[in-house]
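Removed: one protein chain of the complex. Kept in place: all other protein chains.
So that you can tell them apart, the chains are marked A, B, C, D and E in the order they are listed, and the count of residues begins at 1 in each.
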Amino acid sequence: MKLTEIKAIFHNGLWKQNPGLVQLLGLCPLLAISNSAVNAISLGLATTLVMTLSSGAIAPIRSYVPNEIRIPVFVLIIAVLVTVVQYLMNAYMYGLFVVLGIFIPLIVTNCIVLARAESFASKNPPLASALDGMAMGLGLTTVLTVLGGVREIIGKGTLFSGIDLALGESTKSWVIHVIPDYHGFLLAILPPGAFIGLGLLIAGKNWLNLRAEAKTRNNQSSTPIVGEAVQG
Amino acid sequence: MISALWVMIALSVILGIVLGYAAIRFKIEGNPLVEKIDAVLPQTQCGQCGHPGCKPYAEAIAKGESDINLCPPGGDEGIHKLADLLGVEYKPFGGDAKPKAKAVAFIDEQTCIGCTLCIQACPVDAIVGAAKQMHTIIASECTGCELCLPPCPVDCISMDTIAENINNWKWQHPVIIPVRAVA
Amino acid sequence: MTNYLLIIIGTVFVNNIVMVKILGLCPFMGVSRKLETSLGMGAATTFVLTLSSGASYLISHYLLGPDLAYLTTLSFIVAIAGIVQFTEMVIKKTSPDLYQVLGIYLPLITTNCAVLGIPLLNVQANHNFIESLLFGFGGAVGFTMAMVLFAGIRERMEGADTPAIFKGAAIAMITAGLMSLAFMGFAGLVK
Amino acid sequence: MKRIARSTLQTAINLAFFAVIGTAILAATFSLTHDAIESTIEAEKLKLISQIVPPNQYDNDILRDVKNLPADALLGTSAPTIAYIARLKEQPAAAIIEVVAREGYSGNIRLILAIRPNGELSGVRVLAHKETPGLGDYIDIGKSDWIKGFDGKSRITWGDAQWKVKKDGGQFDSMAGATITPRAVVKEVSQTLQYFALHRDELFAPTTVSASTHVTGDSK
Amino acid sequence: MRALHTFHGGVHPSTHKAESTRTPIRQARLPSQLIIPLWQHVGNRSVPIVQVGERVLKGQKIGRPEGKLSSAVHASTSGTVSAIDMQLVAHHSGLPDLCVTLIPDGQDEWITHAGVDVTQTSHAELRHLLRKAGVVGLGGAVFPSDLKTDAHRRQMKTLVINGAECEPYITCDDLLMRERAQDILRGAELLRELLQAEEVLIGIEDNKPEAIAAMQLAVTQAGYRNMEVLCIPTLYPSGGAKQLIRILTGIEVPAGVRSTEMGVQCFNVATAYSAWRALAHGEPVLSRIITVTGNVCEAQNFEVLIGTPLDELIALAGKQADTNRYIMGGPMMGIDLPSGTVSVTKATNCIIASSPKLFPPPAPAMPCIRCIRCADVCPADLQPQDLYWFAKSNNFGKAQEFNLADCIECGACAYVCPSNIPLVQYYRYAKSEIHERSVEKLAADKARERHEYRQFRIEREKTEKAERLAQKERDAAAAKASFEAGLAAAENAQQQSINEAIERAKVQAATTHALNTEALTQEQLAKIAEVDARRAKMRKLAATAGADDEPPKS
Partner (left out) sequence: MFSSPFISQPSSVSQIMLRVLLALIPGIAFYVWYFGPAILVSLTLASITALVTEALMLKLRNRAIKPFISDNTALLTAWLLALSIPPLAPWWLIVVGTAFAIAVSKHLYGGLGSNPFNPAMIGYAVLIISFPAPMTHWITPHSVDGVSLSFAAQWSYIFSGVLPSGLTLDAVTMATPLDTLKTQLHLGLSVSEIRDMPIYGRLAGHGSEMVALGFAIGGMYLLFTRIISWHLPLVYLGTLFAVAGLFHVFDPTHYVTPLFHWFSGAAMIGAFFILTDPVTSPTTAKGKIIFAAGAALLTYLIRVFGGFPDGMAFATLLMNICVPLIDIYTQPKVFGKKGAGK
């Protein structure tokens, strides 16, 4: 497939149709697991893996599935993949597995996974679907990471705490203490902080978009909004 | 391993039966939505939305083939209404035609040769008159779609924008809250 | 009896599925633009959730048992998907309007984290059948309540002079945040 | 009617087909990872234990050398729990017991203690608690070393009357504004020591058959 | 004394009535010209029936009612019609409308007129006379009184005569009652007779003791048994028809319901007076009492000819230098008049010359803080703060749900609002938007109907054409057959085809000429003609108007 298409797919996933900021899908893990950068990245990557595989797997079989059991079959496939991932983590990343807890099986119900399966994979060839899955996954991961990082810094004053759970004891020293002897603005790492943080991120994206628009509008003459003329 | 297989098979068979049955039992035909959408459209029948009239556009929207922001006469108002009706996000006008101020067609009786061409063009039968007779337009029926302008061989039809008068005058939205920062 | 009451109070208020447990957010965000819609969605979810927590209990106890535990997620989600699909067809038939509004969100009930999350939590806390049902029902009611109240606030905010970049999703998120802040007040009510 | 039956059956079979494949894959993964998982969990357990009993102080298969403890008020437990016995060269080295402090600020606090044969605390850790973050949670080793204050203490060091927070005239520190949590912990630890005094011999009695391979503890 | 009822809310703005009640009603002198709007009433604009240059007599009808809900307009004095064109009129929009300009000849020569014996005349006839005399509600609603006197075969209990005059500054009804109580009561009795009401209740606010005394005296003198003058507490807007009806009878007339349907009807005292003059003396409504007050040398009441230009009226009371604009009506509900060129109409009960000192421009509006002072004073039990919120955000559906329609625009809410929000303007804005939408909706439905009918018609024509083609084939076949049958049959075959040709021609004719005219109902056909006539006229006028004076927008 052409490079431009690939570009388009990734632009979609990472910015234009970003799951976390625009589509507002896959919010639960995004908000629940983003209380530290490490958790965020880990779950993000797990999700990305699942999305890539599931979209890739659903695309080829889409034509053989009768409509009325479309969704059950899709979730079935996703569920299988997720459970596999779950067991692998359980076996080889126990610490992380415990931290992410219920949210690993919940990747199954992460809206964005099925949403992509439904809206993209069920209409496109396998490769493109897989890429789309990955792009969306990465989009989610990015937001997760940013949110996680910000919340961790504000809330605990650290960054990458608990990295040892993911990469083993040796990495304990990697933890960065951004603000030494910091009181800890607990709100940030509690549920309210998650919502507010995401709200601010979305606002930030809107701001960038608006600025971009303003630029283009200055460049070429503005088009009048519909309705101006109608209201005499 | 085997038991696992049996369990899942049992489960899926049960489901399959339920769903397969439901799929037939609860089949729905026709789409009541079209009427609802059509009711929102302005019925100017001007075709600027790229569909031959409002109903077809309504059908296109209901099928999801067409976007909700293509009807100029409907204006922003209309798009908002559609967005609400369909539970989707509002999006600014997307068509190419620009909305015009409301107007009605007016036939200059002196020039009209009674060719009946405009009569055949008018989607709402707002033009009356028979062959070889001078035609007139019932202003109250005219939707201002301008479809009668092109066919007229002697260009005797003009569009009068409806000027503001005491009947159609409207109160303005009071602008409050000083917007510009004064400090 | 009091035990059951506590489960209901706990799930509806103290551990509200959306505000505290942070589950089921996508529909919470997506279908709360209008009061009526959120009510419809809440009803549908309640139905599905109660049903599926019952079903999942039966599955995990009579079909799976301890040694097939690794099938839990799979079997649950398949069952849920089935129930949802069924509900969808029924609604589509019985009330096209509701179907129109719930639109894309009905199939998404399947992916409403709460719908899988609650059964899983049920297993974790090994609730008995009644408890599972109540837990599911309570959770759904909590979900509906939160969503309806949220919808109320969003409708009122429509006219407000919100800064442009915060209009829509952003301010909605922040509102949800402040709501969950308020819900923290219930902390410790049911230990 | 026939049509319905047929299509229904078709769907069923169709779904079943996918189910079979899925299940197969899962079953495979499960059997592949099963042992790995078992061992990781045990490893975790040992890691935890090693925090309160240095590995060099025992040489037995500690996870197999267990005693079943019935529920007991002193332990704050409402269901049977398990004690792991550490031995060095067949000689008792420590008993590792899981207990519950019931009077936390917001619910139960689960503790694990290691007690040397001489009734001296080898170490205490908090397994799980719901105390207020930033206030009551300094009992957690991750937040502060307060919990280490128990190391080496025994009922000989201080009489039972001394096992209180300073605010109540005892020996243990507490953060101003959060004495409920430490109160609860201190109380439970001292009770466990009393329990140990009563059951010392049963605990350290040589294990005949390895009671069970079932592991309790902080496994989800 | 009967027990009075109360209504929710209300406010007590300082009344400022003393200024204009010191002197009795004074006759305004004949102005240099009279600009008489043809649209002074609720309903359709009346149609001019005089020509430019024509001489008219005092009381001569110059505009005839148009349709049921309309009224007549008369020449207020004798003179010549100098123009029939678009002139600025007293209206919120500040836009021009069709007016008849009259140059008085100073003789004030009456057209021959005579009253009727009201006891001997049928009710229908009397109503017709009211309509001919252009009697409309002078309390502010200018609703054609003939319609209001039609009880619609309901059993009427009470006729309420509205002498409340609750608005600050206005005193025209007060003086009318002091000086002409007799005729008011006769008029009231007449209206009661028309409505077949059992009793007449006259409500007057207790800040007009003289008026109350005068009216009570008149009642006792004339000895009306079923008539009662009631003194009601001063509370704005007790003069609102619904509020007054509530106060006097305890009945609440819901929005959209005619008060007659609940057995009561409400008329203003001036209306009653003019009704009597019209029927008993045959005098149409040519003048009315107008309070001229505010920023003038001596505030007082004048009897003014309809059509008198504002400037000339103000001049009589002595114009002050710093007068910047005029308010027609009271300060609570009045209209803001940009210039003094407009003329007084039947609705003009008061002219307040205003100066920046007298009515300072409103302070900048702040956001609503939901303090609900507005809700506390709303006589319609509405939630003004919600209505405001919806109107502000163009959420008209919700505004209607919250009963915007019941708002009587009394302005009490805006009067008390600490945030100085122009609430009433928001409500008027929302109302006019809603009205426009409903109009558009109707138009759209009509268009849909007609469009669908047209589709159907075209369909039918198609099928007919198809049939005709089929017919042709068959004919051809038949022809062939007959040909083989032999020459003998030949000519009658020809004969046949000829006949058919004729047939076809006939059919063709039948279907081609008619086109869509068949779609038209009878009155539509009728409409075409006059619709066009009118539009043609309006265009001419519009053109001329546009030429000589652009409406100054404020």
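By our rule, a residue touches a chain if its C-beta (ideal position, glycine included) is under 8 Å from a C-beta of that chain, and two chains touch if they have at least 3 such contacts.
None of these values were measured; they are calculated from a predicted model.
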Please pick, from A:K2, A:H183 or A:K215, the residue that touches the omitted chain in the full complex. A:H183
Check each of E:A317, E:A414 or E:A430 against the chain that is not shown and name the one that touches it. E:A414
Candidates E:A133, E:V342 or E:A380 - the one touching the absent chain: E:A380
Out of E:A18, E:L69, E:V257 or E:I458, which is the one that touches the chain we can't see? E:V257
Could I get the residues of subunit C that touch the absent chain, sorted low to high? 35, 148-149, 152-153, 155-157, 160-163, 166, 171, 174-175, 178-179, 181-189
Touch list for subunit A against the chain that is not drawn: 183-188, 190, 192, 196
Touching residues on subunit D - with respect to the absent chain: 103, 105-106, 132, 134-135, 167, 175-180, 183
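Here is the rule we use: only the chains that are shown with their structure count from here on.
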Remotest chain, subunit C as reference, centres from CA atoms: E
Farthest-lying chain, centroid of Cα atoms versus that of subunit A: E
Counting contacting C-beta pairs, the top-scoring chain pair is A-C
Between subunit A and subunit C, what is the separation of their C-alpha centroids in Å? 21
At what distance in angstrom does the C-alpha mean of subunit D lie from that of subunit C? 33
For subunit C, give me the residues that contact two or more of the other chains. 70-71, 74, 78, 81-82, 85, 89, 124, 161
Of all residues in subunit B, the ones touching two or more other chains: 4, 7-8, 11-12, 15-16, 19-20, 22-23, 164, 170, 177
If two chains touch, include that pair; go through all of them. A-B, A-C, A-D, B-C, B-D, B-E, C-D, C-E
Touching subunit A in the complex: which residues of subunit D? 10-11, 14-15, 18-19, 22, 25-26, 29-30, 33, 36-37, 40-41, 43-44, 133-134, 220
For the complex, which residues does subunit D have touching subunit C? 19, 22-23, 26-27, 30, 106-107, 220
What residues on subunit C touch subunit B, complex-wise? 33-34, 37, 59, 63-64, 68, 71, 74-75, 78-79, 81-82, 85-86, 89-90, 92-93, 96-97, 100-103, 161
